[in-house]
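Below is one structure, written out as structure tokens; comments come after it.
The excerpt is restricted to a subset of chains, each kept in its original location.
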């Protein structure tokens, strides 16, 4: 935050943007501050440094499936605690940067391990979330040192994929029915494009199917598969940034569109699997990492499309082991477009990771500079 | 180009080396300059910054199969246009550095998608070639920033492989018959070493088979499988550099030799699949990235052999998805040997990417410095 913005004290600063007044107040009460930092960590999956965003995301997870909500909550708490114990950078921990991988680890393992509320599965959630904070610190040094960019959710992806692929051959692996190793084959000609909730359900009306695909495309980022979940998460984003809210919807729609253009499996599209990586990538490029202009809006849309292709590719690559693509497509998609920061300096204004606030704040700063 | 060489104005400068007079003249006529930059892009696949090299390569592609020639032409035009629109570095665009990935994307997709002259396949060629320019800019920043080396044809490989692996499971993927997913197995004992054009043809005389393997090993870099194609491409190289011409032949022969020494499939060797990565790697090391000496000539041969091993490995690794090795072996082979630049400074004189011209010009500069 710049000195200039710190002097303005609106009542909205309790809930709006990065909610600076809320952070100031709870900082004096350690247990509250810890909870607040964890909630920011949940929001940071979408670059929303706001505890209310995180609260609405957790609400979406708990209402969709309490076991998944529990997994995510354990994940963010454990990963933030480990970061504190390891003495990692306090500023980063306060901004939630050691929580976003952990919450995703918990949500993912609660989704892919079985049965729910299992003690052993909970041990794995704790262990993998803890490991994700170590991986995050290492990857942040790797990416920051060489290229000045963050490692996004790579620590989550690596940690969970390492665990799941090991678990295939372990007695106590607790691998659930969603993990189905399948040998590669050319299945394109036999794929059913019809948008529908499951293979056995009837294809819905076009508009309803599209609404499902777009909103589930939001919720699937957190392993939640429901329209209500998508709406709750969007409301959470709204607290932090109206710009991000808009590009979340646009990005999810673009991801869906790429899947439909290619003729991908309609059930996967309906359930939001082509949308969740794209929406996060879209809002990251259009406003967060580049100051919003009509050019960076187009760049965000291009990044959403590129990320959708990456989803198709990585899901297909991991198919033989039965592993899901997780948010690897988002990581590589955003990394590619963020690395353009020095290639087109006249067209796009890059926001260095250390100066990221909200898309709205970036716009204000850019106008102040150019005025 | 150094100030010293710019003052010499031979008539040969219209066609020889980097053809500087040709570039000077067409620069004033935008449409001609664009065509010239695209042709340089085609030549840059082999580090030949000369539009005539590119012209002969396209001639080889069009005469081998007009649909493949069309694909390559669309690819180089689209990728160069996207680079202009994105405001990427003009000097790099003029030297063809935003064209070489695009032309390979077009040639590759025209080869692996089916049927020929299909509208949907053409859309994919346009989209993937466009994406390859974005990937190139990102990878150039990644590799240049951390290590001072170029990303070679990685952007092409990544873009096309991402598309093809996605296309396996897409209704409109247009995957052709060359993509055959095959589970890994130890097939060595059953492989037929006999050099022959196809599994059903008779094994030819030794000399004819070797000539086929070496010349098709040149043409296969551009997805052309013919002796005529190999000769046309070699003539194209001759315009730019006699040294590169020599090491292209040596490198293709070394790649073939490694394949034969291992006892690889004779049909693949006959059709040049063991040669195309090695020849490009050989000429890159022996003259382009290291000033030609007898030592760097040996290093180029070693790199050609190493690249051939990489071809065998990557083709085997990608077998389960039915994907081809593309030019990934070339990328990793050349990268490995280029990264030796600081390990043996007394034995090899490295030419930094920004100062690359032709092997002959590097020799002249090295002699001027040491004189």
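Every chain is named by a letter (A and B) in the order it is written, and numbering of its residues begins at 1.
Criterion: a contact is a pair of C-beta atoms (placed from the backbone, for glycine too) under 8 Å apart; a residue touches a chain by one contact, two chains touch by 3 or more.
Since the structure is predicted, the reported quantities are computational estimates derived from the model, not experimental observations.
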Overall copies of the shared sequence [whole complex; 2 in view]: 3
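In the analysis below, only the chains that are shown with their structure count from here on.
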Distance from the mean Cα position of chain B to that of chain A, given in whole angstrom: 38
Interface residues, chain B side, partner chain A - complex: 86-89, 131, 134-135, 137-142, 145-146, 161-163, 165-173, 175, 179, 181, 183, 320-322
Touching residues on chain A, where the partner in the complex is chain B: 146-147, 183-189, 191, 193, 261-265, 302, 306, 309-310, 312-313, 316-317, 320, 335-337, 339-344, 346-347
